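A single protein chain has been omitted; all remaining protein chains appear in their positions.
The letters A, B and C name the chains in turn, as written, and every chain counts its residues from 1.
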Amino acid sequence: MIEVGPNRYGKSAIRLVKVDRDGGAHRVRDLTIDISLAGDFAASYAEGNNAGVIATDTMKNTAYALAGEHLTGAIERFGLALGRHFLGERQVERATVSIREHAWLPIGAAPDAFTRDGSSTRTARVSVGRPDAEIRAGIADLAVMKTAHSAFAGFPRDRFTTLQETDDRLMATKVTADWQYEPADGLDFDACFGAVRATFLDVFAEHHSESVQASIWIIGKAILEQHPEVAEVSMSLPNLHHWTVDLSPFGIENDREVYVATAEPHGLIEATIRRSDLG
Amino acid sequence: MIEVGPNRYGKSAIRLVKVDRDGGAHRVRDLTIDISLAGDFAASYAEGNNAGVIATDTMKNTAYALAGEHLTGAIERFGLALGRHFLGERQVERATVSIREHAWLPIGAAPDAFTRDGSSTRTARVSVGRPDAEIRAGIADLAVMKTAHSAFAGFPRDRFTTLQETDDRLMATKVTADWQYEPADGLDFDACFGAVRATFLDVFAEHHSESVQASIWIIGKAILEQHPEVAEVSMSLPNLHHWTVDLSPFGIENDREVYVATAEPHGLIEATIRRSDLG
Amino acid sequence: MIEVGPNRYGKSAIRLVKVDRDGGAHRVRDLTIDISLAGDFAASYAEGNNAGVIATDTMKNTAYALAGEHLTGAIERFGLALGRHFLGERQVERATVSIREHAWLPIGAAPDAFTRDGSSTRTARVSVGRPDAEIRAGIADLAVMKTAHSAFAGFPRDRFTTLQETDDRLMATKVTADWQYEPADGLDFDACFGAVRATFLDVFAEHHSESVQASIWIIGKAILEQHPEVAEVSMSLPNLHHWTVDLSPFGIENDREVYVATAEPHGLIEATIRRSDLG
Partner (left out) sequence: MIEVGPNRYGKSAIRLVKVDRDGGAHRVRDLTIDISLAGDFAASYAEGNNAGVIATDTMKNTAYALAGEHLTGAIERFGLALGRHFLGERQVERATVSIREHAWLPIGAAPDAFTRDGSSTRTARVSVGRPDAEIRAGIADLAVMKTAHSAFAGFPRDRFTTLQETDDRLMATKVTADWQYEPADGLDFDACFGAVRATFLDVFAEHHSESVQASIWIIGKAILEQHPEVAEVSMSLPNLHHWTVDLSPFGIENDREVYVATAEPHGLIEATIRRSDLG
């Protein structure tokens, strides 16, 4: 016998810009939205019956239609409004709304001119069912580097090991991190995001790293300790290797000064740090 | 209390090309390899202790070192050899090797000149533990289109629905699909891959589609019926919308002839079709 | 005094798909079109006067509107029709239409199902003025490799030279090439394209290369010798380095078998080969 297993569907890459013109200065919201639904959709697969299939085009329309009323604060709130809207249909058991927010900063004191801050992307992932809602906030595309206080030594050596131990390497990564709020009721999501982001950057800057793994632990632990609303934090950190260039053939000393930056291959370290009572 | 939750680490985007020069004509193998390990690595996080951390640089070296002896047939075999190598270390509980193979085709009868076939990518994902091994094969980057026999109608209409029903739309997608072999012992992975790929294309070409969901079911069911070695197949199909251009303002009729191809937003339908005794 | 210097404007990335349903089997044309105009547009800059500015939105509409009647054969013909349309406006002195065609191949014998051939892109660049028209055809995204008959030796050595000479390296590139037809009147552009492409591949496969430069010469010369309608051919060839992996630390011999494929940095060789009476 053959059956439909896990499945979901939706609309991805909905590009929505909203301009709030109410105050003296405009405010730009620039979002990329993915919506996906799971539930009682087996008939759409096995019988070609679309009676329950909310069109993905309708999902897109809904995002634009609800933005005026519901995109007035944090993206988490807009995600909740969108998710709950789709839960209004009986066949939907879980609606997941993922939002990436691209920041625009005013140019000087101008009320209506902006530059896009490409330094990082704020993310939210709201997954609503009956009755639960899981809210994750995060950050992506954040490139960071430590030019000191990063080591990698004491690792095992086998016949294929050539890497030298080092107590002073250049460490660079492009952060993708997100964390779950629990309980999420009544949180000021903008303030929480700013605070967690600040903790991330502060600890990244100050800590001594024995490895990317150790950095994840130190940063994650600090986030959990300083932010009781965070139940767990997950990070996916590529290790973007910078190799010291060997200039000795040219009679030039190179003491941690000139590096070649590489993209392929790269290390990739992924872990969740959590409160153990969540086990 | 704070603890390390799920975690893994490894090397990604290892680019390996192997040239087999033994026969009269050369053969080019062009792989992108991701290796990741999970197991007893908590100390590397919480204590900064690298005694068990196989360096990702060593993983890269290992891939190149083992290619001569073990990359002689299907990428699934090479993935198994790599995964089992890393399981030789006690702290490793699971080694996952994901490989994408980029095909090169001979130019005419030349023994030593090739063009890259950019039409699709063959994938494999081998995950080995003690004692089990899960082997998935797949295809990616395969763009396909149906210019007839694709409909979408009968879907619910709410206040945000504007999409018209259609019994003849253009359907286009970029296929990412993979499937699990079970049992995998003794399979000719190259033959299996070719056969499943052929079934996919044949059924895609011949079936009548009531929706992308229905297409996934019809294609997936055929794969399971025709290939007993396949236990389940998963597909992730973006619906790359092609909209009929309204040329009526210009006095030009456009009966399913001229379309605008779009990338954003796009539908996204993801499902697994499986034998129900897998429950 | 300040003035407007060279300038042009237009619409880029117009995505157009046309389905010809007339015969027994459908035919899919999939184009990405860039249109740009140059001429008497200084007032639109210096005076903010849009009286002569054909809206780029109108250009887009025009491409879709003319496709039914004019996209019936080679993309060069469609480019000519589009370019000449815009020359109908007095202020336009030169209209340039660049088209990339993405090939779709039938799946088996199906009349209405296709796979996209991602192996290369056909290009055309039609630039029409009064009265001249320049027609260039080309190919892009064509990855090719030679696993023998490629050398690089005899180059100068200075204090910064470490590269070893080799008489047997792996040579790989991603071809961007285009060529000018002159005279272009009455040419069968589809046949010409196919013939020049075949010459490119044949000579690439058969020749012995002393360098990428030498390859450009040998291939370009063959194209000019075998195709009298081609006045000149330009190539832009990245040298996508594949380095032999040093496996000697592991006691493994590696005689031109295992390579690391790299993308950054890469050589880049660009040249035009032409009939000298064009000088």
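Here is the rule we go by: contacts are C-beta pairs under 8 Å (C-beta built on N, C-alpha and C of every residue); 3 or more make two chains touch, one makes a residue touch a chain.
Quick caveat: nothing in here was measured; it's all calculated off a predicted structure.
Enquirer: Among C:G79, C:G138 or C:P238, choose the residue that contacts the chain missing from this document, as touch is defined above.
Expert: Reading the full complex, the residue touching the unseen chain is C:P238.
Enquirer: What does the interface between chain B and the hidden chain look like in terms of residue numbers?
Expert: 159-160, 162, 249-250, 262-264
Enquirer: Of the residues in chain C, which ones touch the absent chain?
Expert: The list for chain C reads 1-15, 34, 36, 41, 44-46, 48-58, 60-62, 65, 89, 152-156, 158, 160-163, 210-214, 216-217, 220-221, 224-225, 232, 238-239, 263-279.
Enquirer: Touching residues of chain A against the unshown chain: what are they?
Expert: Contact residues on chain A toward the absent chain are 15-21, 26, 28, 30, 61, 64-65, 67-68, 104, 107-108, 110-120, 141-149, 170, 201-202, 204-206, 242, 245, 247, 250, 252, 254, 256-262.
Everything that follows uses one rule, which is that only the chains that are shown with their structure count from here on.
Enquirer: Of the other chains, whose C-alpha centre is the longest way from the centre of chain B?
Expert: C
Enquirer: By C-alpha centroid distance to the whole-protein centroid, which chain wins?
Expert: Given all protein C-alpha atoms shown, the central chain works out to be B.
Enquirer: Approximately how many whole Å separate the CA-defined centres of chain A and chain C?
Expert: The separation of the two C-alpha centroids amounts to 38 Å.
Enquirer: Taking each chain's centre as the mean position of its Cα atoms, how many Å separate chain A from chain B?
Expert: 24
Enquirer: If you average the CA atoms of chain B and of chain C, how many Å lie between those two points?
Expert: Taking the mean C-alpha position of each chain, the two centres sit 30 Å apart.
Enquirer: Could you tell me which residues belong to chain B and also touch two or more other chains?
Expert: Where chain B meets two or more other chains at a single residue, that happens at 15, 61, 65, 263.
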